[in-house]
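Only one protein chain is missing from this complex, and each of the others stays in its spot.
For reference, chains read A and B in written order, and residue numbers begin at 1 within each chain.
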Amino acid sequence: MEGHSTLKAFGRVTAIVLIGILFLFPLYWMITMSFKPQSEWNPIGKTIWWPQNPTLDNYKQVLGLTNQNTQFFQASSTDATQPIIHSFIAAGGGTILALVAGVLAAYGIARFRAGGKMLPFQILQLRMFPPVAIIIPLLIMLAYIHLFDTFWGLWLVYGAVTFAFVVWLMRSFFQELPREIGEAAIVDGCSQWGAFFKAVLPNVKGGLAATALFVFILNWSDFVIALVLTTDKTTTAPVFLNSLQSAAAGQEYGPQAALGLILILPPAILGLAIQRYLVRGLTFGAIKR
Amino acid sequence: MASIRLDQLTKDFGGLLAVDHVDVEIEDGTFLALLGPSGCGKTTTMNMIAGLETPTSGEIYFGDRPMSRVPPGKRSVGFVFQNYAIFTHMTVAQNLSFGLRVRKPRPSKTEIDSEVKRVAEVVGLGSMLQRKASRLSVNDMQKVALGRSMIVKPSIFLLDEPFSNLDAAFRAYMRAELKHIQHEIGQTMVYVTHDQVEAMGMADQIAVMNLGELQQFAPPLEIYNRPSNKFVAGFVGSTRINFLPAEKVAVPAPKGTDGGSVTLAIRPEYIGLVDPGSAEATITAKVDLVEPLGATDVIHLSWNRYDIRAIGRPGARPRIGDNIGLVFPFRHLLFFDDQTHEAVNGPYQA
Partner (left out) sequence: MEAQADIPARQVPPKRRLRGSTALGGRSEKGIAQLLITPGQLLLLFLVGFPAGVAIYISFTDYTATTNYPWYDAYKGWIWFDNYWEALSSGGFWSAIWRTVIVTVLAVGIEFALGLILAFLFLKEFRARGIVMIVFLLPMMVVPAVAGFIFYMIFQTDGPLNAALSFFLDTVLGLTGPINIGWLSDPGIAIYSVTMADIWQWTPLMFLIFLSGLVALPEDQLNQARILGAGFWHQLRYLILPMMKPIILIALIIRTIEVFKIFDSAWLLTRGGPGDATTTISVYLYRQINENYRYGYASAAAIIVLIIVSIFAIRAIRPIEAAQEETFDELITSEEFTGGLSVEEAIAVESRV
């Protein structure tokens, strides 16, 4: 009996280690690539598993810190500081917009049954449509009102797209709150608004923060919307990464890897912070741990 | 059907010694009550008998066979949990038949169906076989739990406070039913409870436990009349036994270890009530409170800052403040050493 369970434990550990290696390897590859000098990116006939001459050049290039006297063309083509800043601005603004509209709507749905029984599921249905599908008219419309390639354009679209998540998440948080909290405040003399801001909202602080971070990650990670709706003025980081790939300069793995790593750091850190709420967020509030 | 032997059975949860070297031998067909307060180790002991926990040391024998390496499914044990653990997503019939459906080789559908019907009749669920288990009343869930365990005809039946969630009338009914079934089939049963009335009423043997240690293992009457230590004496008995320091009372008393003092104990129902000044009275006490229970009264008295309880008859109910003479018949006196708390033989015990 005891031998049996040691065998099982050994099998378990082996399986976890093997699958763990599979999961880690792509990240490992990108991280090490970001520290490799150009000669090690893709040498013919060889694969370099561990950077032999690690360097920070890729990062310097990506962050515009290089003071090498490179070609004017090449220097400007890998400096990603602007796109990174743009990503922050676009994701941040979109998140705020989604939060404002979403928290109010979620409260209305949870507390007052606004929009009737079907509204939550209608919002879920929105989520099912491929963004590419509505990109076309959005492109036309935004161009028409001169919001193409602007931050306001991005904020509106990001806000609309992640609004559903905010509603679903915050609705589940509001539902967990006993209604007595708001009612007690009203009995104490607050108006409905006062009750909302002073009594209800402070009690969902945790959920609100988690929702905000979650939506920020979503907006930060967006690719296709920014791809279609921006060109040079508001390019975001993922789009910039894409453009590096098709640049005539060839496959610049190093700087791309460096940019990739920088790109995924905020979501990784934020994601770990809201680990507890991830399942709830990604299943539209249907599954609460 | 099998006998059970617990041999120095111990379970240590790394800091918490839940079961401490318990030695018990249960004959085939016995109804054993594991009695003790919460946390005394009775549930852990049961879990080890069933195979849900492995002992830290010691061994469990079913008949002659050591069981600690045998997985739960192969022990032929039935176990009814305190909260029943009904399979809520299945019907009653599916719950009952579960033990047969997972058996290798799997019995035929007709066999399973007839067994399910038989067991349902025995526990009284015949009309509810297709109902979803989550929609049952508590009483019916209890029956499902019993039937589910019974259908696989286990050698040993374990029950962990199975009736504590039922209402009083049904509880009394189920106790009688269970005892009846056990006696008819001759099934070895281990029944955990903290209710000593239940234990006294149902068991052939009682094992009293406290803080992981076995206090006494004997038939109910012996537990009641000859408790082996102070704990057992105080734990068993519907109205709690009276403890008094032996030297203060004018009765012949033995000496404790190394000549030390002993505590005297007498059960409330053995105390005689006489007039205060009477020569028979061992002591005279004052009435604090009278609890009428219907057929009897519980009379609370105080004497020299000690509380004493006695049983009286409604016809002769004293009033609060009265003085009453209490007679302590010598043959009903129990003595316990003040150091070891073990029972000490008095001069008059049979």
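A few remarks follow.
FYI, a residue touches a chain if its C-beta (ideal position, glycine included) is under 8 Å from a C-beta of that chain, and two chains touch if they have at least 3 such contacts.
Here the structure is a predicted model, which means the values were calculated and not measured.
Within the set A:V62, A:L138, A:L169 or A:V215, the residue that contacts the chain not displayed is A:L138. Only one residue in the set A:I109, A:L169, A:A199 or A:V215 touches the chain that does not appear here, and it is A:I109.
Considering the whole complex, the residue from B:G78, B:G212 or B:G312 that touches the absent chain is B:G78. Taking the complete complex into account, residues 12, 15-16, 19-20, 22-24, 26-27, 29-30, 33, 42, 44-45, 47, 49, 97, 100-102, 104-105, 107-109, 111-115, 119, 121, 124-141, 144, 156-157, 159-160, 163, 167, 179, 183, 186-187, 192, 217, 220-221, 223-224, 227-228, 238, 241-242, 245-246, 253, 256-257, 260, 263-264, 267-268, 271-272, 275, 278-279, 282-284, 286-287, 289 of subunit A touch the chain not shown. Interface residues of subunit B with the unshown chain, by the touch rule above, are 50-52, 71-75, 77-79, 81, 83, 85-90, 98-99, 101-103, 134-140, 148-149, 152, 167.
Keep in mind that, in the parts below, only the chains that are shown with their structure count from here on.
Averaged C-alpha coordinates give centres for subunit A and subunit B that are 61 Å from one another.
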